[in-house]
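Rather than the whole complex, this shows some of its chains in their spots.
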Amino acid sequence: MKIKEIYDFLNKLSPFELQESWDNSGLLVGNWNNEIEKIYVSLDLDLELVDNIEENSLIITHHPLIFKPLKNLVPISYSQKIAIKLIQKNISLISMHTNFDKTHLNKYVMKEVLGFEYEENADFILTAKIDMEFNQFVNYIKKSLNIDSLNVVQSHEKITSFSLTTGSGMGLLSKIKTDCFLTGDIKYHDAMEAKAREISLIDVTHYGSEKYFCQAIYNELNEFQKFAIIQNSKNPFKRL
Amino acid sequence: MKIKEIYDFLNKLSPFELQESWDNSGLLVGNWNNEIEKIYVSLDLDLELVDNIEENSLIITHHPLIFKPLKNLVPISYSQKIAIKLIQKNISLISMHTNFDKTHLNKYVMKEVLGFEYEENADFILTAKIDMEFNQFVNYIKKSLNIDSLNVVQSHEKITSFSLTTGSGMGLLSKIKTDCFLTGDIKYHDAMEAKAREISLIDVTHYGSEKYFCQAIYNELNEFQKFAIIQNSKNPFKRL
Amino acid sequence: MKIKEIYDFLNKLSPFELQESWDNSGLLVGNWNNEIEKIYVSLDLDLELVDNIEENSLIITHHPLIFKPLKNLVPISYSQKIAIKLIQKNISLISMHTNFDKTHLNKYVMKEVLGFEYEENADFILTAKIDMEFNQFVNYIKKSLNIDSLNVVQSHEKITSFSLTTGSGMGLLSKIKTDCFLTGDIKYHDAMEAKAREISLIDVTHYGSEKYFCQAIYNELNEFQKFAIIQNSKNPFKRL
């Protein structure tokens, strides 16, 4: 099958024009007319992954390989190293980032992973009602995400509502109207800001909250599913 | 004593004009002519801290209370809430941020906390030679900083050199020439980038690497030391 | 009563979203939940005024206290000095500037002060028909505004139409289609420009044309009027 056919299918599933202006979702490496027989799905690309997948295939990732446009193709940075390898192995790449966040990923994590129905859905923020002790809620989240321990900022004993933004959502803090915000990549000053605003935080980690991309997209691939393989990139972090 | 006297002393110790263009170090709340009798030193301000310290005093912090200039004084954000409380209690505030990073804090952590002599010192990056297994080095760092567990990105078995930037240093990654980089607030994409560049990371956390600000400045206060009290702000994060 | 109740009433009277993009109307000091018992109305704030009004009150002004956002709260500038005093006295501040110009103030001055019906109303410019000698018209204006002498630029013997912009309106000169323009803060090069365009000017002064803010807003306060006191800021200029 041709890349073009798969691209058109994905564009119907989650239109690329929904992406944010700063995003770079779409066909990033390869040619519309390339013939491929295998589709990999992964949160991201890493060098080990690219070494392991087959030549002449297509890979669909969540994060665009290239954010800052490339002034040269010398293998220095992450984007340059991997882009060169992809071309050498004739592997094509389609990324579905903020368009897929909006249409599928946030909802998938809220419902299928955490098991909540959402009440509101504004841009990248889903909110849900709840009534739980904070510690009890953190334990529930750890079990749901299958993570041993998490960074949290506790502002209340009880949680009556929470918001979820998978990936890296602290830029949205001023829009959070609930008791608690679940997102990843929480920095120290963000934590201080949330504490002053009396919002609790649970750092569900970027990887930990978005590793579900593979399953979420795989489920929707329909006639292409039989050519598809889930082969997730690895979490670069270890906890020691 | 007058705020002005202490400001002038601090300006000699670590000139405010050394601060970066985006920084806002200096006198942030209070009046040059205020008479004070007590000096607090803290990494940061938090609401509990401001509640606990005495009226008509001075507090010296590392992080400026105000980064984004204030369009109003309604108690919504961290900066607004705390600024209002400081004025209500007539507490003055001096912050010593990137100027003090350059002149004292990085060196203090490298030498007094981690116990290494640095080889090079470029802007905010100190480098040191070492010859250790990565895991062994992580254990050493945890003990030195008195932290139970840390996020790491491992790119090599052994470490022969490392760089240190206290606080939040990942914007400097492209300047790192050593095997390993110790800094805080490491985000997921930063970790992916470092792994592709074959640099190991140890996330010493923003708070964990800068909580030494209090001791570092206290040690230098000379004749003002007898009026000074170390009363550090709290780490907003808990590990659950 | 709560600040919030008064704010909501004012927002219905003259919606804050009508303000220009560069304006900063709205709640500038204080908290939505503050309880107050007294409302002052004034064109502006000055230090003497703030010294004289009661603690825990609300003041409503025309001009926003803060235009350029504040990087610190050291009492150097007008905005900083007064903002600090307001917080120390727990006085809240709401400003109604370009929204109120559009909905009330220009019309109030045209009708109630100068005694003319306006023909057109475009943004900040009201126009009226008239048939008078220029000198006679200047005398009429001086009497209406109760000002002894005024700066004028005379381009014609007779006036058949005039435009009015209270405050500081010379940035609108290229939109004036009438014989004569009444506004304040007229600078020398503006006057040269108007003369070349054959438009007469009457400098009704910024303070002189906007001191009516107090009465204009007071008249509209309805159920809050009984808590309100007109206490106008002073004209900083004297004519010697």
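Some points to look at:
Order of writing sets the labels: A, B and C. Residues in every chain begin at 1.
We take it that a residue touches a chain if its C-beta (ideal position, glycine included) is under 8 Å from a C-beta of that chain, and two chains touch if they have at least 3 such contacts.
These figures come from a predicted structure and were not determined experimentally.
Copy number for the full complex in this structure file, with 3 chains shown: 6.
We take it that only the chains that are shown with their structure count from here on.
Chains that touch both chain B and chain C are absent from this assembly. Over half of the residue numbers at the interface between copies chain A and chain B are found on both sides, making the touching surfaces mostly the same. The most distant chain from chain B is C, comparing centres defined as mean Cα coordinates.
For the pair chain B and chain C, the distance between C-alpha centroids works out to 46 Å. Chain C has its Cα centroid 52 Å from the Cα centroid of chain A. Rounded to whole angstrom units, the spacing between the C-alpha centres of chain A and chain B is 31.
Shared contact sites, meaning residues of chain C that touch two or more other chains, are absent.
Across the complex, chain A is touched by residues 44, 46-47, 63, 76-78, 81-82, 135, 138-139, 142, 149-154, 168, 174, 184-185, 187-189, 191-197, 203, 205-207, 236-240 of chain B.
Those residues of chain C that touch chain B in the complex are listed here as 24, 26-32, 66, 68-75, 83-84, 86-88, 90.
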